[in-house]
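Quick one: the structure is below, and I'll ask about it shortly.
The complex appears here without one of its protein chains, the remainder shown in place.
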Amino acid sequence: MKQNQECLHETYVWEVPVRVTHWVNVLSIATLSVTGIFIGSPVTLGLTASAYVMGWIRFIHFVAGYLFAISVVSRIYWSFVSNRYAGWREFVPFLSAEGRRNMWRMFAYYTFMSRKVPHPIGHNALAGATYLLVFLLYLVMILTGFTLYSEHAPHGPLHALLGWMFAHFSNQGIRQTHHLIMWFLIGFAIHHIYSAWLMDVKERGGVISSIFGGYKPVQGRE
Amino acid sequence: MEKGGSKGKGENPEQCFDVPRALAERGITRRDFMKFCTAMSAALALPMTLVPRIAAALESDARPSIIWLEFQSCTGDTEALLRAANPTVGEIILDVLSIDYAETIMAAAGHQAEEARAKTVKESRGKYIAIVEGAVPMKDGGIYCCIGGRSALDIVREVCGGALATITVGTCASYGGIPAAAPNPTGAVGVKEAVPGATVINLPGCPVNTDNLVATVVHFLTFGKLPAVDGKGRPLFAYGKRIHDNCERRPHFDAGQYVESWGSEAHRSGHCLYKMGCKGPETFHNCPVQRYNEKTSWPVGSGHGCAGCSEPQFWDTMTPFYRRLPNVPGFGIETTADKIGTGLAVATAAAFAAHGVVSGFRHKDDESKDGKGGNQ
Partner (left out) sequence: MTKIVVDPITRIEGHLRIQAEVNGGTITDAWSSSTMFRGIESILKGRDPRDAWYFTQRICGVCTTVHSIASIRAVENALNITVPLNAELIRNIIIGTQLVQDHVIHFYHLHALDWVDVVSGLKADPVKTASLAASLSDWPLNSPTYFKSVQDKVAAFVKKGRLGPFSNAYWGHPAYKLPPEANLMATAHYLEALDWQREIIKIHAILGSKNPHPQTFLVGGMAIPIDPNSQNALNADKIAEIGELLGKMKRFVEKVYIPDLLAVASFYKDWAGIGAGVGNYLSYGEYPLDNSGKPEKLWFPQGIILNRDLTKVHPIDQKKITESVAHSWYEGGAAGVHPYDGQTDPKYTGPKPPYDMIDTNGKYSWVKSPRYDGKPMEVGPLAVILVAYASGHAGAKGAVDMVLKKLGVGPEALFSTLGRTAARGIEALLVAEELPKWLDMLVANIKGGDLTSHNGEKWDPASWPHEAAGFGWHNAPRGALGHWVRIRDQKIENYQAVVPTTWNASPRDEKGQRGPYEAALVGTPLADPDKPLEILRTIHSFDPCLACAVH
């Protein structure tokens, strides 16, 4: 153990944009979920008709929605110019034979089939693939969210841009999707925080701290 | 009509039939007439400078021929026409339009009725307006709706194909409506789908708001063309905005004041019906502004939520009517997105809690010692 630790040194894995977008996403998703749940099943909080409870909650939802969208788009952009740990290839491990092997290893570890815990520098392969899915869900949320949002100004530029959605899906279908995916994301968050904890605390991967400071403890030289 | 003044005999029949004088006969003054034209231009969201043009169009006796077809309908849209107030249906029948075929009101029956239609189709080809009520069944060769031994499909193709323009009244004729609701037993579709080549303007609603029908016709008579439409073929002047954005209860929505049960204090006070399943936030229609039966009321105004009746396939997408969101397909009627979602979240949490416990008992991995399996 001891000698192991001596070999460890910090590698700069998560550049600032990765960390910033991660935490902006976390905060905006939390805000969007709390406000979204209220929008979906509000309780009477207004005492008079001139209160503006739902108005403010929706306003916060929309502001957080913009923030979230900008953050997600920035992160996608960054994946083309970032270091290799945060690059787009990390999210598609299943494209290469080695990636698929790594995914299997991680899967085996999680399901107690193997005790070998892989300690990659960037994402582990399984996580990378999961994040791809999560990013797709983000995009669906942004798309459906802005589509719903566009209806407050019908025939405005946003509505013109997203009108095609209504040709393919019903308004209620879009709403339902927007609502359901929130729960998928909450489900993911539970899993994700747990795995981060598992890797970090349980397996001492230094994962959690990395998303704060950017550095990860890595064995040996690159 | 009570105060009708009479006119002298022997007048030129052409002259004795014009709208202002017909109106005068019923005691309607020039002022009332201009008022009607102004109301019309407002309904059409047109600038007031166009009022004289509307008046001029209505005054010329170019009563267009109308063929009113009914297929898989409930006749609710014909009944809506009977409630027309500006002008009244009596005026429409006698002064504004020449309704050459309309099964529900016409005097002729059987082959004499069919002849009347055939005559208009032949003699006014490209000049008459077709108004269609009800869906067209496409399944099994169209046998689910036949008139005079001919299928609706056959008739609609002939009549709408030869029309200057087709106006569909009601959601059935526009998009299939109730017969097209799942499982659509008869393969019902709207007119545009049955006759893709036809010039169709959709006036959905269940039934159509007759003011919107009259306004569309007036627009047409005034400008010789149909009003601008949205992506679903509906005129913008009537379907350009959501119910929710014009609703008189919107302040209660924004305030956070909701009706939670029928007949409650909140319901009596006119609070927002969002939680009772109101589909105003997803429905484009001018009900809150135009209202019904000479602006007497409209669904939310009388305490019931909007059901989204002007949207395509609302029978499937807007149901259940008393829930905000549809049921999730494959789950029971009581299973909302939130129930499924919380279930999912709880299940995930439970699974990982279990995983955590199991990993807690697991021996430390020895993989990191030999440095393998690490930094790939």
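In this document, chain identifiers A and B correspond to the written order of the chains, with residue numbering beginning at 1 in each.
To be clear about the criterion, contacts are C-beta pairs under 8 Å (C-beta built on N, C-alpha and C of every residue); 3 or more make two chains touch, one makes a residue touch a chain.
The shown structure was predicted, so the numbers you read here are calculated from the model rather than taken from an experiment.
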The chain left out touches which of the shown chains? B
Selected residue (touches chain absent from view) among B:Thr78, B:Thr166, B:Asn286 or B:Thr348: B:Thr78
Checked against the full complex, the residue among B:Pro183, B:Gly330 or B:Gly360 that touches the missing chain is B:Pro183
Would you indicate which residue among B:Thr88, B:Thr199, B:Asn246 or B:Ser359 is in contact with the undisplayed chain? B:Thr88
Missing-partner contacts on chain B, residue numbers: 1-2, 4-7, 13, 16-17, 22, 25-26, 63, 70-80, 82-85, 88-90, 93-94, 97-100, 102-110, 112-116, 137, 140-151, 154, 177-179, 181-183, 185-186, 188, 206-207, 261-263, 267-270, 291-294, 296-304, 307, 315, 319-322, 332-334
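Everything that follows uses one rule, which is that only the chains that are shown with their structure count from here on.
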Length of the line joining the C-alpha centres of chain A and chain B, rounded to whole Å: 41
List of chain A residues in touch with chain B within their complex: 4, 7, 37, 40-46, 48-55, 57, 98, 102, 105, 110, 112, 115-121, 151-152, 154-155, 163, 166-167, 170-173, 175-176, 179-180, 182-184, 186-187, 190-191, 194, 197-198, 202-203, 218-220, 222
Which part of chain B faces chain A closely enough to touch in the complex? 230-232, 236, 240-242, 245, 251-258, 260, 266, 271, 274-275, 279, 282-284, 308, 311-313, 317-318, 324-326, 328, 337-338, 340-342, 344-345, 347-349, 352, 355-356, 358-360, 362-363, 365-369, 371-376
